[in-house]
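A single protein chain has been omitted from the complex, and every remaining protein chain is retained in its original position.
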Amino acid sequence: MIIVLKPSTAPEQLLAFTEKLKNDYGVRINRWDGVHSTVLGLIGDTTQVDIEYIEAQDIVESVKRVQEPYKKANRKFHPENTAVKISDTVTIGDGSLHIMAGPCSVESEEQIVGIAKSVQQSGATLLRGGAFKPRTSPYAFQGLKSAGLDLLKTARKETGLPIVTEIMRVSHIDMFENVDVIQVGARNMQNFELLKELGKTDKPILLKRGLSATIEEWLMSAEYIMAGGNDKVMLCERGIRTYETFTRNTLDISAIPVIKRLSHLPVIVDPSHAAGKSWLVEPLAMAAVAAGADGLIIEVHNDPPHALSDGAQSLTPQQFDGVASKLLSLKKALTQ
Amino acid sequence: MIIVLKPSTAPEQLLAFTEKLKNDYGVRINRWDGVHSTVLGLIGDTTQVDIEYIEAQDIVESVKRVQEPYKKANRKFHPENTAVKISDTVTIGDGSLHIMAGPCSVESEEQIVGIAKSVQQSGATLLRGGAFKPRTSPYAFQGLKSAGLDLLKTARKETGLPIVTEIMRVSHIDMFENVDVIQVGARNMQNFELLKELGKTDKPILLKRGLSATIEEWLMSAEYIMAGGNDKVMLCERGIRTYETFTRNTLDISAIPVIKRLSHLPVIVDPSHAAGKSWLVEPLAMAAVAAGADGLIIEVHNDPPHALSDGAQSLTPQQFDGVASKLLSLKKALTQ
Amino acid sequence: MIIVLKPSTAPEQLLAFTEKLKNDYGVRINRWDGVHSTVLGLIGDTTQVDIEYIEAQDIVESVKRVQEPYKKANRKFHPENTAVKISDTVTIGDGSLHIMAGPCSVESEEQIVGIAKSVQQSGATLLRGGAFKPRTSPYAFQGLKSAGLDLLKTARKETGLPIVTEIMRVSHIDMFENVDVIQVGARNMQNFELLKELGKTDKPILLKRGLSATIEEWLMSAEYIMAGGNDKVMLCERGIRTYETFTRNTLDISAIPVIKRLSHLPVIVDPSHAAGKSWLVEPLAMAAVAAGADGLIIEVHNDPPHALSDGAQSLTPQQFDGVASKLLSLKKALTQ
Partner (left out) sequence: MIIVLKPSTAPEQLLAFTEKLKNDYGVRINRWDGVHSTVLGLIGDTTQVDIEYIEAQDIVESVKRVQEPYKKANRKFHPENTAVKISDTVTIGDGSLHIMAGPCSVESEEQIVGIAKSVQQSGATLLRGGAFKPRTSPYAFQGLKSAGLDLLKTARKETGLPIVTEIMRVSHIDMFENVDVIQVGARNMQNFELLKELGKTDKPILLKRGLSATIEEWLMSAEYIMAGGNDKVMLCERGIRTYETFTRNTLDISAIPVIKRLSHLPVIVDPSHAAGKSWLVEPLAMAAVAAGADGLIIEVHNDPPHALSDGAQSLTPQQFDGVASKLLSLKKALTQ
């Protein structure tokens, strides 16, 4: 950590400050005097140093971290890729490509079982579906809730596909005991109370990036879960909020290689929510695979115009079949 | 609601679609045929119409709302300003200016009582202080929790100032029973489960704007609380996330007059979090008053360099005294 | 175009307004009366209708375009892809993949000829290089200027590669007469005077997207050039400005399929400027090809640490050789 002091700093202030840093954090300090400012370099483990405390000092002009503030999610301290085992046949992050597919909302047994069978045949290896739905409007359909979870389990029984579904509330964790992958939605990425509790479970977590979260904040949210003892975290890029309005969000394709460099955790891409338009799903999914994603999560609905939520971005099973086939061919070509 | 259809729409598709809209939503439909497209206008109450359902139709090119999707928060249906009564002496939204002041985190009885007395003397009419703290890092100080709530109550007893503090979890609602104003932080603005539960209480709620929430989404979150029966909602602008990095966030000063026009709810401004730098608090607070804010929430710490969180943006009691005096003079000049 | 009127509109105002619209723009008007508002639909060619004029009317609440404001760049009126012929062997937009490569700045004959030969061997089909450099700081190296152009021509003579270089000023157009592709930089995307003059030439133009330009604004800038009679426009996505700071810009990968749908013009992607880091060039370039780009423009420098500008994002010729080989293999796999 590098601290730039104001030119006006008095020698006794400087002394008091450096003594305090040494005592509080056990760091060593290197100092040099420039023309307009004095600079301090902290040597040692600075993860515990509260950057806000430093910035609050009257004598401090600016602070720069040299070391990242996350540890467990950091590739520096964990050089090999983390592979998250979901079931006997599904491991994410081991170099293979996995496609999670299914409807935005679970609506009926017929719907979810039908879609599950269909996407499985097209090559999907996990089933996604929303039982609890975060909706901007209190007047919109909020999901089938626990009945939806039951229907997902029925579909799993019929197909063997592990299920991925979103949690919205700490008190529901017990209810999700039998779910294979628990999804944390973008709007809850910094619901720290939920993250802490999920850290106490041993469930694989799919952590979506917040609407305007930086990559560092996203990794810090992963760190919340991992700090609790659960290291089965997968990061899901789903588009960020920008000034461009043609697409619902802007898929940050760079996030894939950046996460791969900074962290050892697997990266999944959600082209459906990023785009908000079904005709954009294919090109964005192709791009994600070419950029190195470990998996995709794609909305598929047997009858998009009658979907109870997010129909505009859903593929039909037939469309999905074409897209999945291209994605799997691309992955094959890239690994040859 | 206006629906633009694709040029390729067949007459029988059009017929089926319009019949469905009439039956499902009880709306009347006006249609006209342009050169390149057909346009439908829905007449009646369209708040219930699911815009995503419409967008998902194969035959639909785009949709535009004419009516806002929020009702209870909408000035159209509630033309007079809402004034939220907090205590016998404090009502927010009645044309007066209220300043909420206090430390980011409650740290000790001496600290909070000392600050409370000091800010009261300077003109503050509510005491703010964090007991539960949402922190980006799992390794940072997370607040004194319930002990912090107790200390706030002690400070209230000593000064009579109503207290404002942040809630982070549904299961804490009972613990906040004796708090005067419950704050929902920016990161929880779309924690819909929390909003729903707060809607069942009769507590005044200070709803902070999400880091990258649009004004419409913010009003929809207010609507979540109000739909549950609690109409004591105050909206707090605290800066939005933009590309500019000199300030921590960009204070959206326009949000004040925009909310005043779209809604009847009071608007509070938080210049401390918007700026992230204490020397920016005064000019931003002055701007907020000049633009019509009903109140301000300002961080004050007796010893900012030793604050356990957010010290960089805190004023000392002496600085606050100067700022509060200017703000109250400005308010007076504006209302003469 | 759809115009929503305020509820307070008087019948005589409505009449006067609709008459004026009919007379000024030769459009027909369809009107319907909703519960809270009256809506007008304009039928006919609305490209000429000044949306700002409409919005300025006291009686107007909001306006929505149904038709895009660009014509010549619009795929609706030009369904086939435009292929821009640069030389006897290079045509962009015909389904093939072209790689433009070279240094940010031309520095010496040895440098530019050496890089040209090297990138040609690796598969590049055009040579890029900056002679006039737009730099944020007036104190930074501004390019070799006309001497740089001469060196590019020397490199072209040695290799046969067509050259791509940036123009910054209307008065330089004559000097660029013998350049194969004239690049308009992001900062000049809305330098309308320059666009108008380039519209009078018959040179292929590579129009970079502005730092925070919407896709519609970008297409309108293409329209400026095309309205002058020059339809050889190629659009270059180079990353947009967002709140994320880890990458210099955020590559908007969605822009590729979106432009392909809205327009018939070729799309080139610049992964070097988007990322600002050389290790991100490969994954972003791969993503661009998978998403359907017609070409790439990649910075290559024989000695990046000693490059006079933008070294951090340049590849060495050896690195470029590896990347180009993967890109061409990917393109081949995708077209099989």
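Going in written order, the chains are labelled A, B and C, and every chain counts its residues from 1.
The criterion applied here is as follows: a contact is a pair of C-beta atoms (placed from the backbone, for glycine too) under 8 Å apart; a residue touches a chain by one contact, two chains touch by 3 or more.
Not measured: the values here are computed from a predicted model.
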| item | value |
| --- | --- |
| Shown chains touched by the chain that is not drawn here | A, B, C |
| Absent-chain contact - pick from A:9, A:48 or A:67 | A:67 |
| Touch criterion as defined above, residue of B:7, B:229 or B:283 at the omitted chain | B:283 |
| Contact partner of the left-out chain, one of B:8, B:254 or B:325 | B:254 |
| Given C:107, C:180 or C:223, the one touching the chain that is not displayed | C:223 |
| Interface residues of chain B (partner: the chain not displayed) | 212, 214-216, 240, 242-247, 250-254, 256-258, 261, 274-275, 279-280, 283-284, 286-292, 329-330, 333-334 |
| For chain A, residues in touch with the removed chain | 2, 4, 30, 32-37, 39, 41-45, 61-62, 64, 66-67, 76, 212, 241-243, 245 |
| Sites on chain C contacted by the missing partner chain, in the whole complex | 47-48, 50, 52-53, 55-58, 69, 134-141, 168-171, 187-188, 190-193, 196, 210-212, 217, 220, 223-224, 227-228, 241, 304-312, 314 |
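The working rule: only the chains that are shown with their structure count from here on.
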| item | value |
| --- | --- |
| Chain whose averaged C-alpha position falls nearest the assembly-wide average | A |
| Inter-centroid spacing, chain B versus chain A (mean Cα positions, whole Å) | 26 |
| Touching two or more other chains - residue numbers and ranges from chain B | 212, 241 |
